[in-house]
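Heads up, one of the protein chains got dropped from this complex, but the rest are sitting where they should.
Per-chain numbering from 1; labels A, B and C assigned in written order.
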Amino acid sequence: MKIGFIGLGAMGRPMANHIARAGHEVIAWNRTRAGDGVDDCAANLRLAETPAECAEVDILVTMLADDRAIEEVLLHKGVLAALAPATVHVEMATISVAMTKRLEGLHARRQGMFVAAPVFGRVEAVVAAKLFVVAAGDSRAVQYAAPVFDAVGQKTFVVGSKPHLASLVKIAGNLLVAAVIENLAEAIALIRKAGMDPYHFVEVITASVLPAPAYSVYGTRIAARDYTPASFKLQLGLKDINLALAAGEEFEVPLPTASLLHDHLIAALAQGHGGKDWSAIGEVVAANAGL
Amino acid sequence: MKIGFIGLGAMGRPMANHIARAGHEVIAWNRTRAGDGVDDCAANLRLAETPAECAEVDILVTMLADDRAIEEVLLHKGVLAALAPATVHVEMATISVAMTKRLEGLHARRQGMFVAAPVFGRVEAVVAAKLFVVAAGDSRAVQYAAPVFDAVGQKTFVVGSKPHLASLVKIAGNLLVAAVIENLAEAIALIRKAGMDPYHFVEVITASVLPAPAYSVYGTRIAARDYTPASFKLQLGLKDINLALAAGEEFEVPLPTASLLHDHLIAALAQGHGGKDWSAIGEVVAANAGL
Amino acid sequence: MKIGFIGLGAMGRPMANHIARAGHEVIAWNRTRAGDGVDDCAANLRLAETPAECAEVDILVTMLADDRAIEEVLLHKGVLAALAPATVHVEMATISVAMTKRLEGLHARRQGMFVAAPVFGRVEAVVAAKLFVVAAGDSRAVQYAAPVFDAVGQKTFVVGSKPHLASLVKIAGNLLVAAVIENLAEAIALIRKAGMDPYHFVEVITASVLPAPAYSVYGTRIAARDYTPASFKLQLGLKDINLALAAGEEFEVPLPTASLLHDHLIAALAQGHGGKDWSAIGEVVAANAGL
Partner (left out) sequence: MKIGFIGLGAMGRPMANHIARAGHEVIAWNRTRAGDGVDDCAANLRLAETPAECAEVDILVTMLADDRAIEEVLLHKGVLAALAPATVHVEMATISVAMTKRLEGLHARRQGMFVAAPVFGRVEAVVAAKLFVVAAGDSRAVQYAAPVFDAVGQKTFVVGSKPHLASLVKIAGNLLVAAVIENLAEAIALIRKAGMDPYHFVEVITASVLPAPAYSVYGTRIAARDYTPASFKLQLGLKDINLALAAGEEFEVPLPTASLLHDHLIAALAQGHGGKDWSAIGEVVAANAGL
């Protein structure tokens, strides 16, 4: 298939490459000059001069940073208007429920197909093509886009026909993962001040009641108090928690855990941890414990 | 070995039976008349008339409800005073760090050995002898008590020589598990109000980013909004969160997650959910979302 | 002076009337047909057909609902572009720090003067021309606008030359007032469940440690559990708390009190209290206490 790919950031670059390596013809564009990782890819990935060049394709994948980038590129730069009727737009970044709904409306008006398919997985997972894809949209469109999902992910979950529900599952899932960081940070601060080895605590917990990689990975980072390099930058974490709070406001659901994370992420920014891994929430918790 | 066992509640009863079935001679006592589950056990479990009868043993296991019960039975009823010098006291309930430290002091004075060995696992796990045991104390004493741990658990973690650290690991671990409930309750309320099937959300999450039984078990309960019968009663959950807050105060570590849980557990009590499973926190979160 | 006045809502209508009655020639406009209260005013208040008619004046006062209304009317409808160089723009609504900064920039480019002058006071205060005005901007402009402030307020506080600081003082002050509601709601729920008369509690507190009208007014409302008619609607209260959270994010200051209020305001909306007085936060707190 011919695939357009817009957004070649830390996640987008390896994704575009995986799709090209799977045998598809990829025409890709980035707002700034695309970095390495694209240049050295298979012959069938070509860089476009303008985003509109990415519109004449079977599937247009967008992996833009946030709502604002979507608005700028898809709407103001006219990509959406340039899409052929048959082109399926597959939005794979984590954007707001409201923006996904707005895209639903715009695609309905052009009578085109739209799939939201955000992904779970940090940088390590995208490099290994081991993402989890959460897709929602018209079932034919979702099926049509399956080769794209297979190229980047280990598993695809289809959560219905309304694209914004895929955004919401991603946002709610990210809230759960962020909460793991906050919860671990508190438990580990307690363990540390009591004089016990925090690594040992993480081992016990992940070998007993909470045997999930998130607990091992983040627990080890917080135990080490070492938050560079970032697998997922703290300032992006704040963006995602704000998406959760916005969804909570839209559906009228108070999310005190998201509020707590919001406050701790702001504190982390204020204390200079914005560029580190978002598990640097652990430093805010540690500072409050006098550590 | 000859094992004394004090405290035949929902956890204690099956534990005492497991130990007896493993071939040890068990002499057990409960504050109130012991219920079924003890009576129908192997010949080598005998019910004592007084707690002091349980003192002339190789190992005394206590599984009493809380600090107050420990104080009443071990101290006021004179069990501790009646212990032979060689008897190892193994405290397996979830009690406060402060009480465990106090017991450390009392045993040091009698020059006897003391192990704290609280367990992770709900009622289902104790029945299947699949508990996780977290033990701390003098290494010879811990080794001596290993047959008891093996009789009730699937794995034993030794977390050092200071018994109160075992209490702390249990308390911190329970805080993490309780946080899973709160976090899920919020995410599921959001999913539900957006019109998506909450069971499907739980499936996606536990098959992708958070593949741990706690997320499946509690996620399913909250999705079902069915909190009876209780695997772990909400009012006992409040006791455990209060132990976390007390430990936070002792070691000067603020625990905002514990504070949030405390507030939601109190609300659950106020709304009549005290006797249900502690995942009924989900009802407090649902009510705040107008569900 | 000739005064333009845009925004004739619950606050704007009586303000425009006060200014007209003080002897100024007022030309006023509203996005929807202006309601009563304007029609029956002194001869020197005239309703404009278009917002641009309000631009040829000595002072343009805007009292628009929120950032979006400002953007729509001042920017998209061209009012700002139509302003004469000498006209002073006085923004009196509660808007975001970011929007006030943006207006600062736009006025700087047109080399015109701009004052932010939001007001404290509920509906009762505006009717009695007893508002507190918090003004910031070029000192000559602030002085020039003094007659407007005197017409609507009992006192004007000048907080510097940067208009956005006036917005911030208003936002921070509103946060303090909202916090009074939350705090009282909790204390009163406690008093009520203990079986004591909540009115008596409010009397004691306001006659001793906290003798401020906010405590009497909101304390009495919460004691009465009667939140209609609204002096300040709950859904507007959420708007204001969101302005506080946005300011907290801009200046990197975590505001846990604002987060708590945000969560309780969302719960109040979810439970159907959006159109009531914002002290209906008391009902969320009461429900959590099983009242």
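Heads up, the rule we're going with is that a contact is a pair of C-beta atoms (placed from the backbone, for glycine too) under 8 Å apart; a residue touches a chain by one contact, two chains touch by 3 or more.
Since the structure is predicted, the reported quantities are computational estimates derived from the model, not experimental observations.
From the options C:108, C:128, C:204 or C:224, the residue with contact to the chain not on display is C:204.
Residue in contact with the omitted chain (choice from B:1, B:236, B:266 or B:291): B:266. From the options C:84, C:128 or C:176, the residue with contact to the chain not on display is C:176. Touching residues on subunit C toward the chain that is not drawn are 97, 120, 132, 134, 155, 157, 159-160, 162, 164-165, 168-169, 172-173, 175-177, 179-180, 182-184, 186-187, 189-191, 193-196, 200-201, 203-205, 207-215, 244, 247-248, 251-258, 260, 285, 288-290.
Residue-level contact of subunit B with the missing chain is found at 238, 245, 248-249, 252-256, 259-260, 262-264, 266-267, 269-270. Residue-level contact of subunit A with the missing chain is found at 263, 267, 270-272, 284, 287-290.
Assume only the chains that are shown with their structure count from here on.
Separating the centre of subunit A from that of subunit B, both taken as means of CA atoms, is a distance of 38 Å. Each chain gets one centre point, the mean of its Cα atoms, and the points for subunit B and subunit C are 52 Å apart. Multi-chain contact residues of subunit C, defined as those touching 2 or more other chains: 263, 267, 269-270.
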